[in-house]
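A single protein chain has been removed from this complex, and every other one stays in its place.
The chains carry the letters A and B, assigned in the order they are written, with residues numbered from 1 in each.
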């Protein structure tokens, strides 16, 4: 029991750092915030998904507020982004890749934590998806933009896919580091390939797109 | 005990489908989202109020995530709206009526669930109101609009009124299908008449309206 928990913790902290960097860079680029604003948006992006997950699971106070490693990782990520921001802020690629990385890791850890707490496989996949998109959605709402999860078809889908691979492996008795990496890799690959090749999902018929 | 629960479930699923259609049509009209965006906004509109209610009541994981009927109804509603969207998206009336229907049903079920979990009548009315306006408020925040609950005086008021009728009937020992329909009908009638006849609540004195 403690082995998968340790693995989840490691992946969760990695996802936290990716989202903290991403949120802080978003703050620098989209809203021109000062140091505290950058750190705050980084922390909300990094910790928001896990907080939503834990509140929905009834696992309160949320791990991300109880365990100081999360807060340290989120703060360090924000500081790094702030320090390097004048070089990175105009580059769209690192923001995008860090977001995809956070998405992938949180899809796996969210689904894993839901399984650990006794939810069924279907609900665990859903919780994984919510954990993955939660932090970025809070980030977008706070900088007054329509969230990526609504604008980009291939955002929720890879998250649910990654969570499904993780849950499938766990249910089949093949859980562990290898399948967690495979699940996160699936989400990451689908998300990045979707962005790279501009894969669009169908829009409404009879309405011109914009 | 299981009889009122069954009634609440039926009304809850009806409200879920109304809000799913409404949220998906809003996505088509306001934000021109793709299939996943439409389904996601439909699901958040449909399930958001119930999730907020269950989190505030400590009934986690929320019923809408645990019970697959909710998710199926929300998804089917979103798909129907997507398929018919080119005919419906420019019509304001179905969006408005579906929103009023979801509002009415969730006011009753939110208040009923709060009573079932042992809250007092006053708190149950308040919880009913929050359940009713919760999904639509999340919908509006996500498409970056000031929520209806703030802009339209006759939105929170009919919801609280419907919840009060439902709670009053239950407290008076006259709970059941008939009083639930009466309570939802009261909310629906007040909301739709308010919209139809443009009833406005008083605005601030000395400030020109806009």
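By our rule, a contact is a pair of C-beta atoms (placed from the backbone, for glycine too) under 8 Å apart; a residue touches a chain by one contact, two chains touch by 3 or more.
The structure presented is a predicted model; accordingly, all values stated were derived computationally and were not measured.
**Student:** Which residue from B:21, B:126 or B:188 sits in contact with the chain not drawn here?
**Tutor:** Result: among the candidates, B:126 touches the missing chain.
**Student:** Out of A:13, A:27, A:73 or A:107, which touches the unshown chain?
**Tutor:** Touching the chain that is not displayed is residue A:27.
**Student:** Using the definition of touch stated at the top, determine which of A:41, A:73, A:101 or A:133 touches the missing chain.
**Tutor:** For the chain that is not drawn, the touching residue is A:41.
**Student:** Could you pull out which residues of chain B are in touch with the chain that's been left out?
**Tutor:** Contact residues on chain B toward the absent chain are 55-58, 119, 122-123, 126-127, 137, 141, 144-147, 149-157, 200-207, 209-210.
**Student:** Pick out the residues on chain A that sit against the missing chain.
**Tutor:** 27-28, 31-38, 40-41, 51, 55, 58, 60-62, 65-66, 68, 71, 82, 85-87, 89, 141-144
FYI, only the chains that are shown with their structure count from here on.
**Student:** Need the CA-centroid distance for the pair chain A / chain B, whole Å please.
**Tutor:** 29
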